[in-house]
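Here the complex is missing a single protein chain, while all its other protein chains stay put.
Moving on, here comes subunit A:
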Amino acid sequence: MLKQVRSVPNTSRRQESLMQSKAFKSVIYWLVLSPIVILTLFPYAVMITTALKPAAEVYSNPPTWFGSHLEWGNFAKVWQLGFGQNMLNSIWVTVAATFLALLVSFPAAYSLSRFNHSRRFTGFYRQFLLVTQMVSPIIITVGIFKVVATLKLIDSFTPLILIYATFNIAFCTWMLQSYFNTIPGELEEAAWIDGCSRFQSFIHIFLPLALPASAIAALFSFIYCWNEFVLAFLVLRTPEHATITMRVFSLVGGRYTVEWEQVMAAAVLATLPMVLMFVFLQRQIIRGLAMGSIK
């Protein structure tokens, strides 16, 4: 029970309208958010300004934010190191794994959402999916390495695609199922009464409504695969086969002198596609997640 509050706070009308005006609220909110906004944007600023510095000025002492001029050549340099190929590798692995993940998650989510499974079974299946989230790549490094080596698939993309897809099944299924639950079943039932088969109603009624959610599930799988590092590090060997994330790390890891302007230029290249996607799809992403938040 909520306590009764005896009197409404005694504020003058003008003050109230000021306190509640959208502009006033906005200023306060932005002030409260400013530390996190600054901390979030800080690494991007570091990344971009360093990527545009002339090599000779990167280790300048005292350090400066900007070099004497904008050195766009850093991007050309990393491109010449073969980063284009690494981008293509990332795109191939990411697209294939995402497609595969959706290919198995979509039917699973449809089944969980539309057929009468016992509560116990649904509970069990969701528990099982949670366990697959615990089995992170790094924990089973030894196991994966042995299996991949036995199958002679070291330095090939096949195991990466398979494993990435599998790690995304849980999240995609959760998200799709919650979303499917919000699509009224009556729509399909009405179609059955009109003589549609289950398959026909699926194609003509369910699928068009389910596609936007699938696109968002795909986006999340996409982000995971594009950014993954541990498995790529484990399975891929040659620089030509490396994914873009792995290649960026290889410019830093285990080296004594690091050409930071090149590393940052590469980081910008690897980051740009995802950031652009995020900026353009921000609204859909949040809506999709709100739907998919596992209930």
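List of remarks:
To be clear about the criterion, contacts are C-beta pairs under 8 Å (C-beta built on N, C-alpha and C of every residue); 3 or more make two chains touch, one makes a residue touch a chain; residues count from 1.
Criterion: contacts and distances are computed from a predicted model.
Hidden from the displayed complex is a chain whose UniProt protein name, among "Transmembrane protein", "ABC transporter permease", "Cytochrome c3 family protein" or "Electron transfer flavoprotein subunit beta", is "ABC transporter permease". Between the chain not shown and the residues A:138, A:187 or A:207, the one that touches is A:138.
In the complete assembly, the contact with the undisplayed chain comes from A:59, out of A:59, A:72 or A:192. Only one of the listed residues, A:70, A:147 or A:187, touches the absent chain: A:147.
The chain not shown here touches subunit A at positions 2-6, 8-9, 22-23, 25-26, 29-30, 32-33, 36-37, 39-47, 49-50, 58-65, 103-105, 107-108, 110-112, 115-117, 125, 128-136, 138-147, 149, 162-163, 165-166, 169-170, 173, 198, 223, 226-230, 245-246, 248-249, 252-253, 258, 260, 263-264, 267, 270-271, 274-275, 277-279, 282-283, 285-286, 289-295.
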